[in-house]
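Missing here: one protein chain of the complex. Every other protein chain is in place.
Naming follows writing order (A and B), and every chain is counted from residue 1.
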Amino acid sequence: MNGLLGPDPAGTATTAVAALATIGTWAYLVGARRLFAVLQLLLAGLATGYLAVVAVHEVLLPRLVVPLAERPLDHLLLVPGGVLVAFLLASRWLPSRAVALPAAVLVGGTAAFAFGGAVLGTLLPQLAAAFPIPGSAPLDQATAVAGAVVTGLVALSFVHGLPAERRLARVALVGRWLLVAGIGGWLGFLVVSRLALVVDRIDFVLGSWLGLVP
Amino acid sequence: MRRSLALNLLLVVGCLLLVDLLLVNTWIGAFAEMVREWIVLLAAAAAVAGVIALAARHLADLRAGRGDRIGSVVLLLGMGGMLVAGLRPGAAGTTDPAVQWLTGALLVPLAASVVALVFVFLLSAIRRSARAGGRETAVMLGATAAVVILMLPIGGRPGEVLADAARWTLAVPIGAVFRGLLIGVAVVGAVSALRVLLASDADD
Partner (left out) sequence: MTDRHSAPRPRRALLPLASVLLISAALIVPDQALSGLVRLDDPGGPAAGELRALIRSLPERPLLLVGFDPDLGTYAEIRPAVRAMLDDLFRHEARIGIVSFSPEGRALAVAEIDRLRRAGFEDDRLVDLGYRSGAEAGLIQTIELVVPDAERGLVANGIRIAGGGLDAFDMVLLVGGTDFGPRAWVEQILPRLPDLRLAAIAPTVLGPELAPYRRTRQLIALVATLRDNAAYVEMVRGGPAPPPDTSGGDRPADAAAMLVGLLVTLGILGETLLRRAAWRQPGPRS
């Protein structure tokens, strides 16, 4: 039992619906692509509906509509935000110059967060970690040096394909091969991860629903 | 080239948030918090706008009699059902029992089943690659096979050896590659973000 559904009769009935949804999706494997497509559209409808519920009920209503409706003078700074929200919601009917304003706030914010996070949160700490720790055991230092070489080569592989001096291009090529191998390794982790989900789904149908798994 | 109002707003928003990250200043912090609140609201509004656009498109398809009509009806029923469950008068939103039922009975199992099917699609893609791709594909598949071997859940001493090797592989070679990847992606990401802020690619 995955525990999302209670053990009571209502939960048991819901388990049956969930199991049938699983079987219906996996009917793709025996050629029932029409059923698969219909269930995917059901998934899309439910997911987008949920997106709207969470956006309206947990964000727009309590943080915009209610404060402006109940105490507008205490929330004057929300007014421009409210205008931008209105522009975005009415984007189908407004000229592009009006819709560009809320889009600019979103894009500007995203770019700023991306830049700051990339430099301060990832780039600088990872560059520092690429070097061996002074005073550590010789084997650890050797491993760290080898790791730093690999890290440097892979980072340089990002210039592969760009106009570059020949030696740099060769180094980038080596880094690219290492990157390909690393991605292959990651693919192995992906396979394991997805297989665990397959096992869980089968366990749910055979165990939680049909009671066949000891 | 004159920048539009939107591009200028983009630059101001971006610079304000970056300065707020670097400096501690009451006024800058207050303005940055205001902008963050707008972004939170706009993100929610963008989600709603997307849902409206999707619904409008499928309704238009149904009216015009084009596309997959049954599919459109099913999508709209799913969307409508969730919206009614969560937003009807008196509903509790995401914590409403009706929403929780739809989530537990349909949303989660459907999503989990599709993602689990990726395992089958991966196997199919691997088989199809027998006649596609160059040496890079062979290197990639070889690395995949090596990791899969290391992840075999075997008991006893052989299993311990595999587990130790898998741990070392993740920490050292794969860790080093992904550190390089993170550094490269961070540099590319930072440069791209700067280009967006400066709108050096924008058509006015």
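One rule holds for everything that comes next: a residue touches a chain if its C-beta (ideal position, glycine included) is under 8 Å from a C-beta of that chain, and two chains touch if they have at least 3 such contacts.
Note that the coordinates shown come from a computational prediction; the quantities given were computed from them, not determined experimentally.
Asks: In the full complex, which bits of subunit B touch the chain not displayed? Write them out.
Replies: Residues of subunit B in touch with the missing chain: 21, 33, 36-37, 39-44, 47, 94-95, 99-100, 103-104, 107-108, 111-112, 114-116, 119-120, 123-124, 126-127, 129-131, 137-138, 141-142, 144-145, 148-149, 151-156, 159-160, 163-164, 166-167, 170-171, 174-175, 177-179, 182.
Asks: With the missing chain put back, which residues of subunit A would touch it? List them for me.
Replies: Touching the missing chain: residues 1-4, 6-7, 26, 29-34, 37, 47, 50-51, 54-55, 58-59, 62, 109-110, 113, 116-118, 120-122, 125-126, 128-129, 182, 185-186, 189-203, 206-207, 212-214.
Rule of thumb we're sticking to: only the chains that are shown with their structure count from here on.
Asks: Averaging over Cα atoms per chain, report the distance between subunit A and subunit B in Å.
Replies: Distance between chain centres: 3 Å.
Asks: Which of the residues in subunit A come into contact with subunit B in the complex?
Replies: Touch list, subunit A to subunit B: 4-5, 14, 17-19, 21-22, 25-26, 28-29, 37-60, 63-64, 77-78, 80-82, 84-85, 88-89, 91-92, 97, 100-109, 111-116, 118-120, 122-123, 126-127, 129-130, 143, 146-148, 150-155, 157-158, 175, 177-192, 194-195, 197-198, 200-201, 204.
Asks: Okay, in this complex, where on subunit B does subunit A touch?
Replies: Touching subunit A: residues 4-7, 9-18, 21, 34-54, 56, 68, 70-72, 74-83, 85-87, 91, 93-94, 99, 101-120, 122, 136, 139-148, 150-151, 169, 172-190, 192-194, 196-197 of subunit B.
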